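I have a structure here, written as structure tokens, and I will follow up with some questions on it.
Every protein chain of the complex appears in place save one, which is left out.
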Amino acid sequence: MDYAAVLQEIETRVQPLMGQGQVAQYIPELARVQARQFGMAVVTLDGQVFEVGAARQRFSIQSISKLFALVLALQRVGEPLWQRVGREPSGNPFNSLVQLEHEAGRPRNPFINAGALVITDILCTRFAVPENAVVEFLRLLAGEAEIHYDRRVARSELGHADRNAAMAHFMKSFGNLHNPVERVLDAYCRQCAIEMSCVELARAVGFLANRGCLPGTATRILDESPAKRLSALMLTCGTYDAAGDFAFRVGLPAKSGVGGGIVALVPGECGVCVWSPALEPSGNSLAGSMALEWFTTLTGRSLF
Amino acid sequence: MDYAAVLQEIETRVQPLMGQGQVAQYIPELARVQARQFGMAVVTLDGQVFEVGAARQRFSIQSISKLFALVLALQRVGEPLWQRVGREPSGNPFNSLVQLEHEAGRPRNPFINAGALVITDILCTRFAVPENAVVEFLRLLAGEAEIHYDRRVARSELGHADRNAAMAHFMKSFGNLHNPVERVLDAYCRQCAIEMSCVELARAVGFLANRGCLPGTATRILDESPAKRLSALMLTCGTYDAAGDFAFRVGLPAKSGVGGGIVALVPGECGVCVWSPALEPSGNSLAGSMALEWFTTLTGRSLF
Amino acid sequence: MDYAAVLQEIETRVQPLMGQGQVAQYIPELARVQARQFGMAVVTLDGQVFEVGAARQRFSIQSISKLFALVLALQRVGEPLWQRVGREPSGNPFNSLVQLEHEAGRPRNPFINAGALVITDILCTRFAVPENAVVEFLRLLAGEAEIHYDRRVARSELGHADRNAAMAHFMKSFGNLHNPVERVLDAYCRQCAIEMSCVELARAVGFLANRGCLPGTATRILDESPAKRLSALMLTCGTYDAAGDFAFRVGLPAKSGVGGGIVALVPGECGVCVWSPALEPSGNSLAGSMALEWFTTLTGRSLF
Partner (left out) sequence: MDYAAVLQEIETRVQPLMGQGQVAQYIPELARVQARQFGMAVVTLDGQVFEVGAARQRFSIQSISKLFALVLALQRVGEPLWQRVGREPSGNPFNSLVQLEHEAGRPRNPFINAGALVITDILCTRFAVPENAVVEFLRLLAGEAEIHYDRRVARSELGHADRNAAMAHFMKSFGNLHNPVERVLDAYCRQCAIEMSCVELARAVGFLANRGCLPGTATRILDESPAKRLSALMLTCGTYDAAGDFAFRVGLPAKSGVGGGIVALVPGECGVCVWSPALEPSGNSLAGSMALEWFTTLTGRSLF
């Protein structure tokens, strides 16, 4: 597959979209990001890197961190993790408390905020400094020592975390949060503030395309079956309330963040990451979603 | 792939499950079906048939008909169909009116009852006798002239259709149903009462595994892109409220019915159908779900 | 109490409100009513009539009929009626299906549409022609033989009854509707189309202010306790979703209709009725609500 040509073509097609959509507004640090940016990277399982645009520029990974926090928690806890969080699409905006109330404090899946807070709670129990554990894990996966979180972004998120605090207290009232709410929120906001580039993220997600093994190594991150199942979960729940439509249009497992990044993967072939800060109303990168739709069309690499 | 051996192994594993779950109770015709039955068939794109158990016995396809009705409607209406029905998982029990109220009468997807009623409404506009159109279409897909619906089942369903009538009237109040409610319900109940066997259904679903073409022919049912997208929709929405969990465990596009049947497909390879009447609480065949989970484990043929 | 002066004062105050609000639009027969009309009547328990404006002009009583249908059903069925319909405010718009779904088809109270359909279902079981029974009952209460329903309005309502049909079928699916949906809807629409004037309605509601006895007669309509309890129900549930605010501002038992009428009562003293067709968003008459608020302020006759 000539990924270089595919990325080139996508970059051309994406240009008219620059200026559409809106950068996330809820914290100043994200709101001031320049909207008209675009980068994309493909990292194949045999280590080739294809990239276009701002593929080396770091951005706030935000909810993409939920994917890696989940993997870390699964490594430690295994299947019993699913007793505390479900595997169903939410069918409601990503910060809804309604569903939590109807389902006794068990979040629908680990990619909505409530579910991610439960995962962070698990990490708080297992690690002295959970945000550092996530950073370390991403350094390992991306093969890059200089990955950090932005303290200003983390602090700013914490200052706007009332809705997440509401969910955390609510789950605690159902017994589904074990650590102090403040500690969980703090770790959660720090992990969301991690900064990475498209190239780094496309490499970091490679093990999911490689049946659970870090590509080019013998390092097993997850067993084959949980790795595949995690990909299924990304497909059904990875892109907020638009997961059905995203699966329909793109047909690849993916996880997005309000920083404008989306990671995806082609099983057996490669990790992919696209970034463009302006979002659709669903919270997914507008140009990023289109880029991935063109990617599957041009490569024929949908799952289906 | 030695599908014969795989099916053999599945049949053995399935035995201890006989007696678990419960046959659908809402109409007498379904309630009196003998629970301890199991059949499974694989039909490859090159026409080989593998089967085990009661794979030639016909059963009430029920909601599996929604898949084929949708294809028929897509053939006639194309993309504008999606203005009247969404593509997102419902996140609520399959007959919920709550979501309809919150979303102005536009059902979440064509596989929940409300969405299927909109599809039948489209067929009522396009065909003089829509239930016959669905039957004819299934005869073509299955290569079998003697497919019919059971009039007693259809009549009995119509006598228990108050919840569907409620949804139909409700959508009509929003302008999203164009034909008389009675006519739509009648056609819907007849199409649900179609009877087919595992072998027939595994063959009928083959075109979705074959990029939209009827296997072994040049007959195009859908273009490649809509065919693939339909598979994505089956993965995210095809198994009622358990679609996320089903994707997680099985990892194949599938559509189930309360008659105990589940059709699935392996892109590029084969159609699959399993049948066992006793259901899980989610409305999916209990033994059928397990059989498909073992199928992907034994064949390695998950999408991911 | 100098009711004549009070009504005079109210009529003066009401003038600036003419032109505000909007006449009910869902059927043409109501939409074409001239908005800038106002009438009000007080009928004391000793038979004095005070009136102002268009107090003798008949209008479509609409949901006010729910009050009298309920009394008729209570006369026949008594306390067991409350097993099929609750006595709690709905907290949701008056045609909501959500609550019905969460509460297994038992409507919150007999003054929301769903509850009124259950009451009409009871009347369908008890009377050959239930709409005539309601008309006869109102003739008795108002002491006026020439009360009728408008067939054109009834027919038009029936043609726009999809949402009520949805609720009726939904309740039938829960077993809380015994007669055919069509029959119940037909009787319901006819009873809503009854036409009466402020003077007639103020007299008709007198028995509720008179501990259950028709004023000036020995005719008992309800026993004292159920009559008082009905007044309590009017206070908590009689004015759609604004019942709390209405009780807060007006402080009298009342029942409103989208035709712009509101009946109210002062226990031990009088029946009251006001009419002005333009509505608030809540569905209550805009000028009528203000008129009743001034009525309690000017007379000091709130319950509290």
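Things to note:
In order of appearance the chains are A, B and C, and numbering begins at 1 in each one.
In the analysis below, a contact is a pair of C-beta atoms (placed from the backbone, for glycine too) under 8 Å apart; a residue touches a chain by one contact, two chains touch by 3 or more.
This one's a predicted model, so the numbers in the text were calculated from it and none came from an experiment.
Shown chains touched by the hidden one, complex as a whole: A, C. Residue C:Cys237 is the one among C:Cys237, C:Ile262 or C:Leu286 that touches the chain missing from this view. Within the set A:Arg58, A:Arg87 or A:Lys172, the residue that contacts the chain not displayed is A:Lys172. Taking the complete complex into account, C:Gly251 is the one of C:Gly21, C:Gly39 or C:Gly251 that touches the chain left out. For chain A, the residues in touch with the chain missing from this view are 96-98, 100-101, 162-163, 165-170, 172-173, 181. By the touch rule set out above, chain C reaches the unshown chain at residues 86-92, 99, 108-109, 225, 227-229, 231-233, 235-237, 241-245, 247-249, 251, 253, 267, 297, 302-304.
Note that in this section only the chains that are shown with their structure count from here on.
We define each chain's centre as the mean of its Cα atoms; on that basis chain A and chain B are separated by 32 Å.
Annotation for chain C: no residues touch two or more other chains.
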